[in-house]
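A single protein chain has been removed from this complex, and every other one stays in its place.
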Amino acid sequence: MSAALSTSPVVGADDQLAAGPEAPARTPRRLRRESGMNPIDYNARSKAFRVLATVVLLLFALIWLVPLVFAVITSLKPEGEIASNPTSWWSNHFNFDAYAKVVQNTPILTWYLNSFIIAALTVVLTLLVCSMIGFALAQTRFRGRGAVFGLILAGLLIPGQILVLPLYQEIQAMGLLNTYWAMVLPAVAAPVAVFIFEAFFAGLPRALVEAARIDGASWFAVYWRICLPLCRPAVSAVAIFTFVTSWNNFLWPLLVLSDVNQMTIPVGMATVVGGYGIQYAQVMATAVLGALPLFVVFVLFQRRIVEGVASTGIK
Amino acid sequence: MAMQTTANAAPTRSGQRPLTRRALLTAGAAGLAGLAAGAAGCGSPVERGLLGTGSQPNSLVYWNLFSGGDGENMTKMVNNYSAAHPDVSVQATVLSWGTPYYTKLALATAGSSPPDVAVTHLSRLSTLAGNDLLQGFSADQLAKAGMPAGNFTPAAMQKSTVDGTIYAIPLDTHPFVMFYNVDVCREAGLLGADGKLKPIKGPEQLQAAFAAAKKVTGQYGAVVAVTNDPSTNWRWFATLYYQLGGQVMSADGPDVKLTLDNAKAEQALGFMRQLTASGLMPGTVDGAGVTSLFSTGKAGFLLDGEWQIPTYANTDLKFDVVPVPHVFGPKPVAFADSHALVLPRNSAMDDAKRALALGFVKFLLEDSLVWAAGGHIPAWLPVQRSKAFTSLTPQSNYVQAALTAEYDPPGWFSGAGSQFENVVGAAVASCQNGSASPAQAVQAIRSGLQPYLDAPAPGT
């Protein structure tokens, strides 16, 4: 178990990175961690409770792992074995046949590519567009700024699903159905991203901007060379969330991507069925392949993703 | 790329990790770039995705909704085509059956990216054609493509035609039929000297036959899916109601009128309820239960679509299939639907592509003996009348049903797996399981359909 622990990204290894404007709030947490002990556990009863907590949590963690592990195991079993013994956790004939068949029989590689291009385009444009207005709102004064703020705030109240019908007609009228742009353009103007950037830019000292301006830097240079590089945590948080959201989006691509070769991973997997009835190893292999890219992204950026989520609740 | 920015931020602080992370990312990016180059090489997905253009000559995109046994047969037919036309690349895609398929087909066509050829149920045709989603053909055009209208089962061809224009090329007729367990029926004395079921006519004879079978099985005489299967409920009801000469709806263009005959509907429902109330048939059983009861000999008869033949052909059960007996009315009528091939409307399709698509359709028709293995009656008469098919059992037993076929009523919300079937099927089920009287069920049909009848058809 300890081996597994050491591989999990160590929390707090580079807390400073995420410092930004909220740095002071984090101090007590680090102190507490260094003490290595939760202060609530002062007496023996608490120690017993901690053991209980560990056991209970371990149990639930195991339950939580079951679907994933079982899916992976099933995907590696021969079909015949699944039919005769579907709930077995072991096979002497593990193989990658099902994966080969899925790759061969469905355009899953094309879907990967579509998903990736769409997500990447969305991330790049979202970062650019939302950081620019975030900068404008935080560091420049212009008439109508309050109105713009209110307008974007109102956008937070509108769940995206409300817009599917009019947006579908709009995209259809623009002739963009079955193109990547049908996915990318509506996703770029994300109010949440604006507020994240605005919060970061607002945390930068006004003097910094003014000094640069006095040195003759253009507004764009101030934004691009001075302020944006100081907002890396915001950039990475928005980038990761936009990427994940785009990749996992379902209802919208279900509507606008009806050409099988233009589909993204989640929609393609849900739309195209095998011609030979139900072959569970292949179904599970499809599920695993669909989950794989984001799982890898998650493993690589676990700390950052989790911190992004956590900050939702703290602010 | 955006991710790399993130990775760059870390190295000074956390040692090794970012390096491996970056290596992984680089490898991943390189892999994807390779994939992109490969895909861009053969043109379309990326090019289409970015520029909205790109089409490949000498390739066909074909959508269907067949899985299981039908899926296997269809794959065989497509492979046969590819073997005979090695220069044409066919991309056959199987989509989930029912409403999702039709939604997708409509959206793809409206989104100017339809498949070149697609399968449809003929019961859905008027809706698709009414919404201007299909290419229409004159009889001459089809004849020129080697498919004269006279070469198809007349009932199916008639259903393929809307206002004189042919919108679909029928592939088969798949009627609602009656299966019987040969051993049970022999013991019950229901078989003739030839070992075939003796003809059954009229409600009394049918009840008597079910009763005789019930005595042998000790459980049920016959079985039909009631629970969670609105379509089957509708089919069984439609068979009896159509035999009585009833009509559910009529349509004049987009305007749909309810023409339900209360008396006839109540008579049909009353008879169905009598069968379940008397215990000759179970009143609450779902699809899986039906399969289990019939395949284990606990019911002598089964009312279901002929497409279930492969389900039972794989078991030890000895069974045969006949048209649903002529219970009511002056002439036998069978409820049925047809699979047909359509060319969705596509302004980008040129004549060469259209000819290629029609050639593909014709090949499937001529190869439809393969298709018949799934229980379906080929609509293409040269195959239907061929020796190979007439000697195919049990399929050839119920060819009659294709000739007397009646379909789902017209209307934009009607057709296979539609809201219409859901509404009527639910009401029929409530009558069969005894939770509603026939009169109440008729009322439920009326009130359930009313919102759709009141609503304007889409696009008007």
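First chain written, first letter: the chains are A and B, and each begins at residue 1.
Following the convention adopted for this analysis, a contact is a pair of C-beta atoms (placed from the backbone, for glycine too) under 8 Å apart; a residue touches a chain by one contact, two chains touch by 3 or more.
Just so we're on the same page, contacts and distances are computed from a predicted model.
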| item | value |
| --- | --- |
| Protein name (UniProt record) of the chain left out of view, among "Circularly permuted type 2 ATP-grasp protein", "Sugar ABC transporter permease", "tRNA 2-thiouridine synthesizing protein E" or "Cytochrome c oxidase subunit 1" | "Sugar ABC transporter permease" |
| Touching residue (missing chain; options B:107, B:134 or B:399) | B:107 |
| Residue of A:76, A:98 or A:138 touching the missing chain in the full complex | A:138 |
| Interface with the undisplayed chain - residues on subunit B | 99-100, 102-103, 106-107, 110, 131-133, 227-228, 230, 286, 288, 412-413, 419, 422, 426, 451, 454-456, 458-460 |
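Heads up, the rule we're going with is that only the chains that are shown with their structure count from here on.
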| item | value |
| --- | --- |
| Separation of mean Cα positions, subunit B and subunit A [Å, integer] | 40 |
| Touching residues on subunit A, where the partner in the complex is subunit B | 9, 13-14, 16-17, 107, 109-110, 112-114, 116-118, 120, 123-124, 127, 172, 175-181, 232, 235-236, 239-240, 243, 255-256, 258-262, 270-277, 296-297, 300-301, 304 |
| Complex interface listing, subunit B residues touching subunit A | 1-3, 5-6, 9-10, 13-14, 17, 21, 24-25, 28, 32, 35-36, 39, 44-46, 48-52, 61, 66-69, 71-72, 74-75, 91-96, 100, 104, 107-108, 110-113 |
